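As you look at this complex, bear in mind that one protein chain is not there, while each of the others sits in place.
Moving on to chain A:
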Amino acid sequence: MFNLLTEQLSLWVIPIILLLVPIVGYFRRVKVYEAFVEGASEGFHTAIRIMPFLVAMMIAINIFRLSGAMDVWVGVLEPILELYGIPAELIPLGIMRPLSGTGALGITTEILNTHGPDSMLGRIASTILGSTDTTFYILTVYFGAIGITKPRYSVFVGLLGDLIGFVGSIYICTKLFN
């Protein structure tokens, strides 16, 4: 029941917004088509401004991943983190999560397929993916669009959120699903 509800909800939310906003606009005497075009005309410029920031960030992340340097850091962290009861299989996900959304999705899918979605590892991986976000992508795009080059402490705060999400997911899942 709950599955069906969430599934339907995620299908309907966007169409409903796309329906309601113009209808309300029309009755509030907004020239809906003209207003849409006016708003949309900003889209191109903004997306182009983000490009250099995105190129810089994605090059660094890609080199880090493809060279195998990421796996080395996973290997270094594994024995240390296992002492604190963090499963080795989750460490690549923890490192990938703030760097790349598609990468993290790929790792999670792999965990779900090898260990099963209803195993403890599968549940923890799903929870990690659901309760954190791609910090570096958001930082690059949001600040890139307005030309901010000095993000100050927000990098630290964003990564702290990811760390709490990672550790919290392991803790909550082992409590919740036992």
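In this text, contacts are C-beta pairs under 8 Å (C-beta built on N, C-alpha and C of every residue); 3 or more make two chains touch, one makes a residue touch a chain; residues count from 1.
Operating definition for what follows: contacts and distances are computed from a predicted model.
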Name per UniProt, for the chain absent here [options: "Ribose import ATP-binding protein RbsA 1", "YCII-related domain-containing protein", "Spore maturation protein A" or "Outer membrane lipoprotein carrier protein"]: "Spore maturation protein A"
Chain not shown, touching residues in chain A: 2-3, 6-7, 9-10, 13-14, 17-18, 21-22, 24-25, 28, 30, 32, 35-44, 46-48, 50-51, 54-69, 72-73, 98, 105, 108-109, 112-113, 116-118, 122-123, 126-127, 129-133, 135, 138-139, 141-143, 145-158, 160-162, 164-165, 168-169, 172-173, 176-177
